[in-house]
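What you see is the complex with one protein chain gone and the rest in place.
Right after this comes chain A.
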Amino acid sequence: MVIDVHVHPGFYGTISKDPGEVELRKKAAGWDLMSPHPEKVTFTQMDAFGVDKLVLLPLDLTTTMGGWVCTNEEIKTLVDLAPERFIGFASVDPRRKDAPEVLEHAFKNLGLCGLKLNPCKQAFFPADPMMDPIYKLCQKYNKPIMFHAGMSWEPNCLMKYGHPLNFEEVAQRYPEVRMCMAHFGWPWAVETAALILKYPNLYTDTAALYMDSPEAFMDQIFNRTWGPLWFEHNFADKVMFGSNNPRFRSARIKRGLDSIEMREETREKLLGGNALRFLGMEG
């Protein structure tokens, strides 16, 4: 089972019929020169490159941009379209007054499987007490959180909110809530390593390819920034395959990971087993 845990479906045809919405998504996410395509293209890509499921992430920017980069309802629409391929997450803008209601509706009525938050784009520190009602809902419904962590390419957002150490207090206060600090927390991948080593409920994903080729970037992370044995010997259960598509192609990130030496059992965890545990879907 291969699961890409980090996909933004901002250009999926079914939810891209309104050009104004697509433009807002492009502007908010810093995706330029990209355009909508039918889901058939995504399904064909998944089949061609051996990816079984995608975790689809929305983002609620109501108070900062007056809109969403894909709404919870749009994610639900996509999941209904292909429940065997798509796993849908919810989002909520923590600064909106009805944040708990929006989130509870997404978990309870839309059946979404987790929460996506982007502290940089949504401009909050993860340990801000304002976040407690949101974290308590994740705890109540046993839903994991996908946090953006590390560098943010998007315009109008600051990286300071996404430093991995900002998540430590949250991980400690909510040990039952599984949380992913995405993108290796890059460029703070060593800090990310320390945190996922220490806190059983913290994970990271591989959704980063900022500097060069898939092979060179993954070699840098797995063998140089981290020691060559760190991943396999210490946190083989804590890193998940993710791509950050459409910024990076799922197939290319997977190609980079395929070039890293590891035991087959470890690779299975990286590509899907860890995601199943993070998502609460482990058999």
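Note that a residue touches a chain if its C-beta (ideal position, glycine included) is under 8 Å from a C-beta of that chain, and two chains touch if they have at least 3 such contacts; residues count from 1.
Assume contacts and distances are computed from a predicted model.
Among the names given as "Nickel import system ATP-binding protein NikD", "2-oxoglutarate ferredoxin oxidoreductase subunit alpha", "Secondary thiamine-phosphate synthase enzyme" or "Chromate transporter", UniProt records the absent chain under the name "Secondary thiamine-phosphate synthase enzyme".
Screening A:M130, A:L158, A:L197 or A:A216 against the full complex identifies A:A216 as the residue touching the chain left out.
Contacts to the hidden chain, counted on chain A, fall at residues 29-34, 37-38, 40-41, 44-45, 47-49, 153, 209-216, 246-249, 251-252, 259.
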